[in-house]
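These notes are about the structure you will find just below.
In this view, the complex is presented without one of its protein chains, the others remaining in place.
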Amino acid sequence: MSKKQEPGMAYDMSKLNKVFAILSIGLLITTFWVFLDDYIRPWKAVQLEALQIRQSKLKEKVEEAKKNIDQEKLSALESQLAQGQKDAEGRVDQISKVQAEMKAIERDIKQETIVNGRLNSMVSATTFKYEIANSHGDANAQSLLKTLRNFKKDFELSRDRMKMLESTMKEKTKLLDSLQAEKLQAEKSIEETTRTLDLLKLSLAKTNVTPVFAIRNAPFLDFLDPTLKIQQIVINNVTDDRYFVSVPKVDRCITCHTFIDQTGYEDQPNPHKTHPNLELMVATDSKHPMKQFGCTSCHGGEGHRVHDFNSAAHIPQNEEQKAEWIEKYNWHEPHKIPQPMFKLQHTEASCVKCHQGVEHLPGANKLNAGWEKMEEYGCYACHKIEGWEHKRMPGPSLQKISSKITKEFFKNWVWSPKGFNQHAKMPAFFAQSNNSKPEFMEKNIVEVNAMAEYIWDKAEGYKPFAKYQGGNAEKGKELIKEVGCMGCHGVEGWDAESKKVGAYAGPYLTGTGSKVKSPDWLVSWLIKPSHYQEDTIMPSLRLTDKEANDIAAYLLSMRNTKFDKLKFETLNEDLRDELLVEYFAAFDTLEVAEQKVAAMSDRERTLELGYRSVGKYGCYSCHSIEGFDGRQGIGPELTKEGSKPLTQFGFNQQHDIEHSRDGWIKAHLINPRRWDGGLDKPFKDLTRMPNFYMTEKEAESMTLAILGQVSDEVPLKGVKRLNAQEKLANEGMKVVNKYSCVGCHSIDGWGGNIVKMYDDANEGPPQLNREGFRVQSDWLYHFLGNVKPIRPWLKVRMPSFNLSTEEKNKIVTGFQAKASQPTFVANDAKVEWEPGERAAALKLFEALACTSCHATGFTKDQASAPNLYKAKPRLRPDWIEAWLHNPQEFMPGTVMPSFWEGGESLEEGILGGDANKQVKALVKYILEIGEEEIRSPMRR
Amino acid sequence: MAKQQLNRREFFSFLTVGWVAFTAATAGLLSLAFRFSYPNVNFEPEMEFLAGGPSEFEAGVDERYKNGFGVWMVKQDGKLFALSNICTHLGCIPSWMPAEKKFKCPCHGSGYYMSGINFEGPAPRPLERYKVSLTPEGKIRVDKTKVYRYEKGEWNNPNSFISV
Amino acid sequence: MSAKGLADKVRDTQVWKSIFRHGPPNNSRNRAAVVAGNVFLHLHPIKLKKSGVQLGYTWCMGGLTFFIFLALTVTGVLLMFYYRPTAEYAFNDIIALREHVPLGIMREIHRWGAHAMVITVWLHMYRVFMTGSYKPPREFNWGVGVILLVLTMLLSFTGYLLPWDQLAIWAITVGSNMAKATPFAGHGGPGAALAQIGDFVMVSDKNDVRFQLLAGRFVGEPALLRFYILHCVFIPLVVGVLIAVHFWRVRKDGGISAPL
Partner (left out) sequence: MKHFINIIADPIFSFPIFSLLFFAMIKWYRVVGTKKFAWIFLAISVPVTVWFLADPQFIKIILWPDNIPINILVILIVFLTWFPLYKAAENDKRLEQGLEPVEALPENREKVWAWPNLVYTELFAIIAGTIFLVVWAIIFKAPLEEPANPTWAPNPAKAPWYFLGLQEMLVYFDPWMAGVVLPGLIVVGLIAIPYLDTNPKGNGYYCFQDRKFAITGFLYGWLVLWIYLIIVGTFLRGPNWTFYGPFEYWDFHKVVAEYNVNLSEFLWLKWLNTSMPKNIFVREALGIALTFAYLIGLPFISLKTKFGKDLLEKVGTMRYYIVIFLVISMGSLPIKMVLRWLFSLKYIVALPEIELNL
């Protein structure tokens, strides 16, 4: 073949065709490839797996359902059916006759429908015409009216005929059914017997992979009606932040987590597992149904991404899981994701964004623990956190400090609080990893000295009102345990008990003897704390002088000998001046600064440095110190800490800290000074956040609470908005929490830690369950201001708090609201008895031996239950009734017997044994004796 | 002569293969656009909802779920059913006229009885009914993905109503 | 210097001459040159039958249609500066055009122009039929013209939705529901009920032609976006290409029709 081309041709045609063919085939292959690339998605495999799981579960259920069917009964029914069919065949003539009749009626109905429809439309049209003509006063109105009436009449007639036909039809249908009644009955019974099985079989059939299934899910055709598809929830009430725009959240997690809302898959591995807490989450009837809250509202992460396991920003909960995921899913750290998923153990952090400004969130135990710790350590004092503004200063006032402790103690304490009291809540500012260089230490010493001088300079005098007369330390120690101090304080002498209670509202009592300057102050403080500090939360326990002296004796006997010997170094004046110059030089030249310092007297210089140092370390945030009113805390605001971009967290040179928000926060809480490690910082720029010496556990739970402080603006519809009642309850609980009522009382399941100290819970402070329903509001108000013991046999005392009227009101209405009681109950009406009821009540009172415990006023015995004569003013009648019916419901573990357990009365002879009547009668009797008490209150 | 024929055949087959492959690939790429126009997920309202308990309904037409879900709950002759509010003519939304006891479509005047059966106007067939079932908690679940049509005799299907 | 002198001077500059390669069209040579040498006028033949410029014969409807198409393109592009095709903004943006956008009358021009274009394109077809101008050799171009007429109505129809008011969505609802009735391809059309295997519904409101058009089961935000794209990009492009073909064929098929 010659290579010569045709004239006018640059290439051989066959060659062109060859290239064309090859390129076209390449294009074709690419086309297939692009479809396949789009088609193959990891979640499809997961859904197929889920299908198999569902199939195996259904198979089990089918087997079970088969077992449940009584075969004998079924075969009996089948023979019945055969018999029924035979019977029906016997009446075949009758049946076909009825069927023919029905056919005729059917025709008539159809015809009548047409007639009826025609007339109906004529009626409507003529009505319109007539109404128009009539309103316009047209001449033909009357004739139209006549036509209309005729149409209406015809229409009515037609409707009657229709009704007639329909009822005949019904009769005939009934007749037909009755002609084959046995058959129909048998059919129905068989259907009923096998219904469950049939339904299950139907569902099972849907799990088979059939050709239709393949077609539905085939590439390209899968737009028709696929069974494998992305499942999503659009949540309008919770949004994703797109910066200046909020868009509804879209969660597609259920694409893989197929059974998350279905029970019965608890035993499956993830992602096929059922949600572990369906009662609270996910389930339709839970408080947080999946359709409304989705998944990432709580878990975080990229719920809308389903490309693969990593795109959803899954985060392993620990190293072990991390290794597993790397192995299984090729997991890697999410990149460029603003809010990756919370670690499983941190999920409760999400509660915060919707449940704001509450003291306690039932069900969120980890979060509550975190909040409790934040309260204990007083994070909110230095760091602004929205919703925490109402909290009081966590430390004691220093306004009268000079009368309480010595300057020397103060300096040593500030230098190392834990050195004095290893349970001290006061954190350590000095001798930390970043400021223990000798040069820094010397400057710190100057600062501590200067602060002491400043504070003492500002302190007012205070004169104790009581005198310490010496006491029995042993007795004092017992008293401390008995009267209830340990609801708020840990005590060194009762170490095991203190651990059990874990009280945090007041300081741990140790070395008091070394701390307190004058015993008189201590006695005064114990008797009436508000005398020394007006706004203290420390209550009076109505101690007698003797008791107070005994306790003081015990407290004074506790000394910290090591601490006693400490001698704080004195102020180095040169260094002081140097520091002062450095302060002044911030806005002036060095020269001017030095001149300024030179112009000041020695005392002035010390006080100035003291003032500056208090400001520098932010002491005033926790302690009331004169000269710092209205100053902001020194810490950064934490309201949106959980959304702070990871890059804004300064990990500095700490490479062994996990590179995540929670990793940083936790490490920071355990030792905030670590970030200065390896850096060369000048003295004035050293990290100031003090070291609380938190345990890992404490840091972990606080991390969770801080992680929850996210910036997500949840739309109003999405957040939990407290209703009026809940608001009142929450306000009340704020006061309750402030005074640490929950240290002693368990309030609807919250708090009551002191009870752990007692072997018998009934010896501890009473549980306050639905307290607002139990007590009369005015009684409670009065009681809070003027405590009189109700349970004299208890050794622990209800303290007298220094509550303001507003606070008392808040507590009362709070309890009332919490128990859904809109108002108080008026019960000053005289009891009215049914005939014979009073006698029965008295009989019951005898028979149930009420007075054996409620002895007060009845016998001379020691009472072990409250005074019944005082029940009327204190308790709500409805509560008494409910309480009598079932005391355990209100106070689990109470010694009050349940006389009417399960609605059955023990005393059948009285009031016909009717539990309700008996209880009512008793309530009336209790109210009646209360009336007497009111009239002659002397009786006991 | 024989050689030339072979050449011609060869020539012919390359050309054929080329065009067939090219046409198929182009058709495939055009169908990309077709498939692309069908989204895999849609953001339209839920097709399933809970409509309270059967005891909440009185005989007649209940319009509570009309605006939110496009459904009239109708209780008639011992049956409670979910009636679509989409006119079978051109998909407008009829109004319930309590006085006239009928549904009337504002677009082209189709009228329907309370049962949903059409009796006037251009509507070609009765309104559709949706699947209703009772949840284990005794609430009515309305599933709008499954419709029941009168003219197909589907209104006797036990899933199309709840006996009350 | 007289005006004429100035004009001559301008005509003599290099700039002028670089743009217009011929003298004033007052002689045969230049009249030919002005049409042949200008890319826009080049659409025209250099000479045409007299009947081609007689209004009684041509009605000028085709030309007006093209002019309105251009006017709509210009006003449409301008309107796009102020219009966002989302359920959130669309309606408010239209209000803005009326209330505060400078010369928001652009919308009126666009809307009435759209109506006018439908009328002129119909009348154009009417005239072409009445003069029998579709007859050979112009059969193909008549077909192109019919398709252009359909596209004109589709352009107007897709634009009808964009104000996102009641008029818009219900007109489109009524219109798009017709697609639902397409035999075998719409779920309300004949034959759709047959395409079903068990619970596998091959033609349903989730996959039929109407769903493809609206990207949803009803006229919602996705439909707005789709109609916007069709109205502003897709159909105008197709129309533009077909107009080119149409004009090209007018020239190639013997110019504006005239008796053979």
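Order of writing sets the chain letters: A, B and C. Residues in each chain are counted from 1.
Assume a residue touches a chain if its C-beta (ideal position, glycine included) is under 8 Å from a C-beta of that chain, and two chains touch if they have at least 3 such contacts.
This one's a predicted model, so the numbers in the text were calculated from it and none came from an experiment.
The missing chain, though absent from the view, touches A, B, C when the full complex is examined.
Interface note: of A:Q55, A:Q94, A:S121 or A:N809, the residue touching the hidden chain in the full complex is A:S121. Only one residue from B:T16, B:S31 or B:N67 touches the chain missing from this view: B:N67. Residue-level contact of subunit A with the missing chain is found at 103-104, 106-107, 110-111, 114, 117-118, 120-122, 124-128, 132.
Against the chain not displayed here, subunit C makes contact via residues 25, 28, 31-32, 34-35, 41, 44-57, 59-60, 63-64, 67-68, 71, 87, 91, 94-95, 98, 105, 107-109, 111-113, 115-116, 118-119, 122-123, 125-127, 129-136, 138-139, 142-143, 146-147, 149-150, 153, 156-157, 160, 163-171, 173-175, 177-183, 186, 188-194, 218-220, 257-260.
Interface residues of subunit B with the unshown chain, by the touch rule above, are 66-67, 70, 89-90, 92-93, 104-109, 119-122, 124-125, 149, 151-152.
Here, only the chains that are shown with their structure count from here on.
Chain geometry summary: the mean Cα position of subunit A and that of subunit B are 42 Å apart. The distance from the centre of subunit B to the centre of subunit C, each centre being the mean of the chain's C-alpha atoms, comes to 35 Å. One inter-chain figure worth recording: subunit A and subunit C are separated by 62 Å, centre to centre, where each centre is the mean of the chain's CA atoms.
Of all residues in subunit B, those touching 2 or more other chains are 38, 43, listed in ascending order.
Annotation for subunit C: residues touching 2 or more other chains are 206-207.
Listing the residues of subunit C that touch subunit B in their complex gives 170, 173-174, 177-178, 180, 193, 206-207, 211-212, 215-218, 220, 222. Residues 197-202, 204, 206-207 of subunit C touch subunit A in their complex.
Touching subunit A in their complex are the following residues of subunit B: 7, 10-11, 14-15, 17-22, 24-26, 28-29, 31-32, 35, 38, 40-41, 43, 46, 50, 100, 119-120, 137.
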